[in-house]
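Reviewing the structure listed below.
Here the complex is missing a single protein chain, while all its other protein chains stay put.
Chains: A and B, in written order; residue numbering restarts at 1 for each.
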Amino acid sequence: MTAQASPLATKAPAPATNPPAGPPKTKRRGRRSIFVRRPFFTVSLIVALGYLLAAIFAPYVAPYDPVLQSYDAMMQPPTAAHPMGTDSYGQDILSRTIYGARFALIIGFFSVIIGATGGLVIGLAAGLSGGWVEWGLMRLIDSILALPSLILAVAFIAILGQGVDKVVIAVGLSMIGPFSRTVRADVMRVRVQGFVEAARLMSIPSLQVVWRHVLPNVIFPLAVQVTIRISEAILVSSSLSFLGIGVTPPTPDWGLMIAEGRDFVSFAPWMSAMPGFALALLLIALSIVGDGIREEFDPKGRRGA
Amino acid sequence: MTETDHKKILAERLSARFGRRAVLKGMGAGIVAATAGGSFPSVARAQQSGHLKIASIKVIDTLDPHFTGFLSAIQIINNIHNGLLKIVYDGENVTFEPDLAETWDLEDDKTHVFKLREGVKFHDGTPCDAEAVKFSLLRVKEGEPKSPHAWKLALLDEIEIVDPLTLKLHFSQPYAFLPVALNGSTGRAGTIVSPAAVEKYGTDYGRNPVGTGPFKFVSWRENDAIELEANTEYFEPDMPKLEKVTFVLMNEASTALAALMSGQIDGMTDCPMQLVDQVEAFPKANLYGEIEGNYTFLGMNCKKGPFTDMNLRKAVAWALDRETLVKQAYFGRAQQAYTPISPPMTDFFDPDIATSGRGQWFDLEKAKEFRAMAEEQGEIEVTYMMAERGPVGTRVAQTIAPMLAKIGIKVNLELIEPATWVKRRNEGDFDLYDFEWVADLDPDETIYPEFRSDGAWNFCGWVNTEFDELCQQAQVILDSEGRKELYYKAEDLLMDEAPIGIMAHMPIYKVFSDKVQGFQYIPADLVNLHTVSLA
Partner (left out) sequence: MLVQALGKIGQTLVVLFIVSVATFGLLKLAPGDPVQIMLGSEYSQEAYESLTAEMGLDRSFLVQYADWAINFVQGDWGTSFVARTDIFTYGFKEALPVTLTLAFFSLSFAILIGVPLGVLSAVKKDTAFDAGSAVFALTGTAFPSFLLGILLIWFFGVRLGWFPVMGYVSPWEDFWTGIYHMILPGLTLSTYFIAMITRLTRASLIEVLEEPYIAAARARGEPGWRVIWIHGVRNIAMPLVTILGLQLGTLLQGTVLTETVFNLPGIGQMLTSAVLGREYGVVQAGVMMTALLFIGVNLLVDLSYPILDPRLRDRK
């Protein structure tokens, strides 16, 4: 195993940006598959895919209806019939956890899409415009960034109300700031390369310039960012549910299940522990996958929150 | 002569309110003696020691008794202030006894005479005399800004100061609700505050309360704690026993429980039902609580939407499986309700109500019959608004939703913040909601303001003039049997037309660690620490 095969993610926003010096042999040709070089990444990817499959095929995998109540089976510890136990409504925690993957991934994915789209628009506008418009947009981005996404999301929830759709929008909106910052940075990189000025001099319509030259340079790093930030979106949304202002019960949402089970921790710890474990595992897997992708495809390790 | 008669009538009215005969014992003599030792400043002062820390989980809005809307605030206010009267509970009966008053007498049925204790001083050193009492009562009745409890003294015509320690209250009508209105707790209107402090702090009085109670206010740090210290000059002998009390303000009941179990706090002013099992299993804590005067219900909007259809409302009322509700939503702690009148109102509550045929209960067949008579036969979608509020949060809503699915009603649960919830309830912007009216001591306050056709709390918008008339008649009838009959009729109308589906009567709990001694439980959600000490 070579030095570079070390699984430890090196997300160094180091100022002196020499690419990690490994033995030159492994560097270019003959490079072994990412799956072999990064075992943690591979395992995490398998875990994440497992969650994805569970989410898609939840109705076939889950042994019970996730909102089927049964007061004969309230707060049962894990048994053969209920491998993860039941909650205080007699709902099967395993089924709820499986369905929970569905909600977590849906919320994570769609809110990141909203954040990325908003970020793309603002970032492009800020990066391509100049003068006062750019300055104003930059200050706008600064203002969004000045507030942590959870606090922003709480504020949006206060206006929008609660529920899965509202959480998606609130979390999505609160992520626009970081996305627009990265997009703008990428646009600036393209801009210094002179394409844009050159194209403009050749009087090529600006929309076409954006389409041809800017977007391709921006979209790819953005896609990398999207995969990285899904776990953040899931974390924020489950935090909202935990604070009691996220999705609506009895939706099988992990944050909600953890919050609900917290009242029973001393004698029914499985109620919080099972969804908590599911959430933690997914977040860990996603963050390792995200790190892996970032390092593989985005070696500059752009610093950015 | 006449005096005694009025007294008797009042005693009867009161006993009709609170059940058993022993109400207001000692009143027959014409004079109610204050509790032992009140006549002279006692010789033996209590030696205070110990610092009690107790978690308060619910919102506290203000410590100004005349402006609060929350029982959680009253719990603290009552340790700082006294009323003219107080609630006493001996394990069986709720009675009203003079508190700041030494005697309480009736000249005729509209004139109450109060003689105050001598030498009582507010925490700021000013005397608590007839002027101060008059000031407080007027502050409630006609003060600016207007007290939300002003209506309780609406019938008060004149306050006459006879001498510095005696005052006469003249009412425009015989007013039997007075004891409830005047006592220092749930009535809120009769709590006496220091005029000097009100003058000094104005609207900030609620942050700087000054009363005559066993504890003095020290500080209130937002989201953190309210601190009290012993009032060594307190007028009741051997009280208080504690040197310091901290009400730790907590949002999270489960953290409070963890703190109790790890010994960081000594009690909780409220123990949510989902924690009761754990508290019982914990050997070092004692649970206090009984079914109190309350009822929980599912409210249906009679003004707009699908529930303007009475048959649909009835279908819902009969489709609620109360047994499941009690077990699942209330953790088996509550008692199934058939009508609003609750068990502690012993003269009105029928112990055999389950078999009497009155009220509402679960009968799916009957529900389906009513459902078949409803105008809309297809699936109906309704919005059920819920919030993380009340004793069990969203549990009731979550339990009810599948029950209504069985009669072709699809319930969309909508979770909103408590603030929005209150606004929408008051504006009638809902199809379904659940709520509870608590700390009631009399059938009148249990159903009349809540369901009067033009009542401010009639959020369901149910209109029935016959109901209004029955309740009005019951207010002026003195004979408790006759009153009971009228209230039964009114209740029957209410249950039959079903603006609400009645669910349960709840117990209200307090918890103290086994170090805490001498707590006297009063079934009006009070946490009076006068007699409490730490081992």
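Definition applied: a residue touches a chain if its C-beta (ideal position, glycine included) is under 8 Å from a C-beta of that chain, and two chains touch if they have at least 3 such contacts.
Given the structure is predicted, the values throughout are model-derived calculations rather than measurements.
Contact with the chain not shown here comes from a single listed residue; of A:34, A:155 or A:223, that residue is A:155.
Among A:52, A:188 or A:243, the one in contact with the hidden chain is A:243.
Considering the full assembly, A:287 is the residue among A:70, A:217 or A:287 that touches the omitted chain. Hidden from this view is one chain, which touches chain A at 1, 3, 6-16, 18, 20-21, 40, 139-140, 142-143, 145-151, 154-156, 158-159, 161, 231, 235, 238-239, 242-243, 245, 258, 262, 265-266, 269, 272, 276, 279-280, 283-284, 286-288, 303-305. By the touch definition given at the top, chain B reaches the unshown chain through residues 59, 61-62, 69-70, 145-146, 148-149, 203-204, 206-207, 220-224, 248-252, 255-256, 258-259, 261-264, 417-420, 422-424, 426, 456-457.
Note that in this section only the chains that are shown with their structure count from here on.
Each chain gets one centre point, the mean of its Cα atoms, and the points for chain A and chain B are 48 Å apart.
Against chain B, in their complex, chain A makes its touches with residues 67, 69, 71, 74, 88-90, 158, 161-163, 244-245, 247-250, 262-267.
On the side of chain B, the complex with chain A involves touching residues 253-254, 257, 261, 272, 274-275, 277-278, 281-282, 324, 327-328, 331, 388, 394-395, 398-399, 401-402, 413-417, 420.
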